[in-house]
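As you look at this complex, bear in mind that one protein chain is not there, while each of the others sits in place.
Right, chain A next:
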Amino acid sequence: MTGTGAGTAPPAVPAVRVPRRRGTELALLVVAVLLSVYGYCDVGLARNGTVPPGAAGYGAGLGVLALLAHLAVRFRAPYADPLLLPIAVLLNGLGLVLIYRLDLETPNDEAAPAQLVWSTIGVALFTAAVLLLRDHRVLQRYAYLSVVTALILMIVPIFFPAVNGARIWIRFGGFSIQPGEFAKILLAVFFASYLAANRTALAHTGRTLGRFRRLQLPTGRVLGPLVAIWLLSVGVLVLERDLGTSLLFFGLFVILLYVATGRTGWIAVGLLLAAFGAFAVGSLEPHVHSRVQDWLHPFASIDAGEGPNQLAQSLFAFAAGGMLGTGLGLGHSILIGFAAKSDFILATAGEELGLAGLCAIFLLYALLVERGYRAGLALRDPFGRLLAVGLASIIALQVFVIAGGVTGLIPLTGMAMPFLAQGGSSVVTNWIIVALLIRVSDSARSQPVGEAVR
């Protein structure tokens, strides 16, 4: 860790630079690519007894993408955390393997080729971001542009037809993108920027609420715009029935507010409001209400003679995997139906890789998140810290919301498993998130040792 002895070392200590670890990153990338290729071959061997014809092309493609990204990091972010890129490549590669594997069950509806194209676009944008964005603090200037763009992106899908009950897609020329996915980065930038600029005012001014000192409310002038933006975005999402993203934005908002102000009271208020809001929406809005009912009684549709619903099928898939899984290509998670490749892709991982594989995947995400938080801890500028925490939290919350949903821990809300699930916008967005994390971790790790971190 870079920020050792925080606040204790005198400034006079000579600057010793941390190791760059680019070789480690390259070695890990090789491992990540080989693992993905192995998985790809394994599917073919398990299904047909032969290595799939596209194995070489798949390996070469993933290898070239990884190398491209690595070179960009090597040139423009040499101090970046060496774990971030290999984890992203491994998750993306594994996602492609799982989608390819599910494509075998639906020969008329192949998703892997498109996903490979989107992954390429994602890596291209990652490379571009690493090359072009020299300092993350530049983003702070575009805070208001970000929030305006984010709101526009979120509002646009309202004018497009709903797909499977949610108005979150826009379609043109055979393509469909989910603008809300991009909005979450922009909102994270805005929140980080606004909170960094106003954190003193937020933390130390304003009236106390009666005798509860911890519930000291900031002045409306400072807090107002923030709450307005947040309410607006959540309102739009509710209109679009995008539950997962509303939950994500709420969590992001509360975490960043807490980190910026250090006031536990906000969390209490936030949770209280959330509980109230969740109860109201859950009991009044029919779409959400049915999701809650499914969560409480996943087998009700079986008892009613209608056969298992998606959640029940998902639970069956996880159970079938057990500890060690059925092996890639040998499960039956396609029984889940149309969302097997997107929202429910984790069920395939759970069935075919077992609890062992699932834990490995969770730990990969956890490492990604932890590395983001670590960068946040090491940075000096408040904006960078909040941005790192915000981006890492986006990943953490996404994983929790969707993984908790498909395993029956919380009510199911539509959301993409980062890198794993089919979905172009999601893959691209997550590559940009990793690019930004690379950027902030580069800044964090290139700071001379001894420079104080508060």
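The definition used in the following text is that a contact is a pair of C-beta atoms (placed from the backbone, for glycine too) under 8 Å apart; a residue touches a chain by one contact, two chains touch by 3 or more; residues count from 1.
The working rule: contacts and distances are computed from a predicted model.
K.L.:
I want to check something: the complex is missing a chain, and I'd like its UniProt protein name from "Pyruvate dehydrogenase E1 component beta subunit", "Penicillin-binding protein 2", "Multicomponent Na+:H+ antiporter subunit F" or "Cytochrome c oxidase, coo3-type, subunit IV".
P.N.:
Of the names offered in "Pyruvate dehydrogenase E1 component beta subunit", "Penicillin-binding protein 2", "Multicomponent Na+:H+ antiporter subunit F" or "Cytochrome c oxidase, coo3-type, subunit IV", the one UniProt assigns to the missing chain is "Penicillin-binding protein 2".
K.L.:
In the complete assembly, which of A:Y58, A:Y79, A:W295 or A:F316 touches the absent chain?
P.N.:
The single option touching the absent chain is A:F316.
K.L.:
In the complete complex, which positions of chain A touch the hidden chain?
P.N.:
6, 255, 258-260, 262, 299, 302, 307-308, 312, 315-316, 318-323, 326-327, 332, 335, 350, 354-355, 358-359, 362, 365-366, 369-370, 373, 376-377, 382, 385, 389, 392-393, 396-397, 399-400, 403-404, 407-409, 453-454
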